[in-house]
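One protein chain omitted, others in place.
So, subunit A:
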Amino acid sequence: MSEPRTLFQKIWDSHRVPSGSDGPDLLYIDAHLVHEATSAQAFDGLRLTGRAVRRPDLTLAVEDHNVPTDSLSISDPISVEQVTRLRSNCAEHGIELFRHGDAQQGIVHVVGPELGAIQPGMTVVCGDSHTSTHGAFGALAFGVGTSDVEHVLATQTLSMPRPRTMAVEFTGALPPDVTAKDLMLALLTEIGANGAHGHVLEYRGAAIRGLSMESRMTLCNLSIEAGARAGMVAPDEVTVEYLATRPRRPTGSDWDDALAYWSGLHTDPGATFDRTVTLGVDALSPVVTWGTNPGQAVPLSQAVPDPAQFSDAAEQAAARRALEYMALEPGTRMRDIEVDTVFLGSCTNGRIEDLRAAAAVLRGRKVAPSVRMLVVPGSMQVRADAEREGLHDVFLAAGAEWRLSGCSMCLGMNADRLSGPSRCASTSNRNYEGRQGDTARTHLVSPAVAAATAVAGRLAAPADLS
């Protein structure tokens, strides 16, 4: 019998390219996702050194970071330049590209999975930190910088030291109004924004088995916010069912071969992790952020904390800075915080399930007159699915904006930026200073809380609405 191994170890071992030199092994990359904002310099590097893209057939490009979500034509000159460059790079190297306006365009981390192109046991990289999303399929997926993008384009491998492993055990049953977003914000509060530094996380426990693929993607997406290298969920019947109808799944006997392989992709009994964190989920309720990193969060039912209550001096200083930026007083009830903007979208919470959850709250209700709500589907496929279900009618009738797909207001790189001291309830992943606009203040929330907040004009859960 071989040694019991974790899911991570199995994937790592099966992708090791033995090194001929005395250096560390290389890790082979099965899928390389590319977008316009972090790839131009990598393609330039290839050009300067006369190198080719080794495996254009394992590379997929999407336009997402810097495209408008209110128009099918791109007018911003810098966006045009970025997108034009991606198009010429993809044409030159024979890389499949989904362009702004294509039916398959969307946020790269939404598009890959919905195609069925991300499968259990794969290694996936992209020049974007939220590549961790794809770990939901039992893949090893992580973000890399532009130098590594170039390295993968040229060699289809990466050289990296093996990360440590960490089991995140969720015990108990998730209450019905608590989502994957709340679960992760609760975990981040518990372990901190750097609590998983250097580790690959495996999310485990009955609460995870009950989650849909969309929810698992939200979970794994936010792994990076704990400082983790990656996050993953072992594949099961939920994974297989999700993949079974996807256009790029294996077919025929390939499907059976893949299924047989996937069935071995789990952590063996007796395998050990470098660390284990346990979080009981029975008593969780919706969680929202009050500060300027995703680990600065509290249950919606609570109040803005007093920096003095934190144990160490650095945390206290960070909390004071955060409250100053957020213009919040300790003791203010979270439910009393008024917002002027609600953003529903992003690779964290822009999938069909997220739109359904928000629409269920908004149906028959109106967005408060003081609030602007943007609904940005994670992909054009999500947009089409939502329209087939009539969700866009719900959003439009409530007074929300129904937009095209892209990264939009998550990162403030494109035209969807807040100006002035706006306060936004956002389903995205980062509440950093200035992230959504130079002086914008962000509260991270789940889609259901986002929708309820839009109606109430201040942070609210669906249960708070009359």
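We adopt the following convention: contacts are C-beta pairs under 8 Å (C-beta built on N, C-alpha and C of every residue); 3 or more make two chains touch, one makes a residue touch a chain; residues count from 1.
Convention: contacts and distances are computed from a predicted model.
Trainee: When you check the chain that is not on display against UniProt, which of "NADH-quinone oxidoreductase subunit K", "Anti-sigma factor antagonist", "3-isopropylmalate dehydratase small subunit" or "Cytochrome c oxidase subunit 1" does it turn out to be?
Mentor: Missing chain, per its UniProt entry: "3-isopropylmalate dehydratase small subunit".
Trainee: Just the residue numbers, please: which parts of subunit A touch the chain that's not shown?
Mentor: 17-21, 23-24, 26, 28, 30-31, 37-38, 40-41, 44, 49, 51, 54, 56-60, 66, 78-79, 81-82, 85, 94-96, 116-117, 119, 122, 127-129, 131, 142-148, 150-151, 154-157, 159-161, 193-194, 197-198, 224, 227, 229, 248, 250, 254-255, 257-258, 261, 293, 314-315, 317-318, 321, 411-413, 417, 430, 432-435, 438
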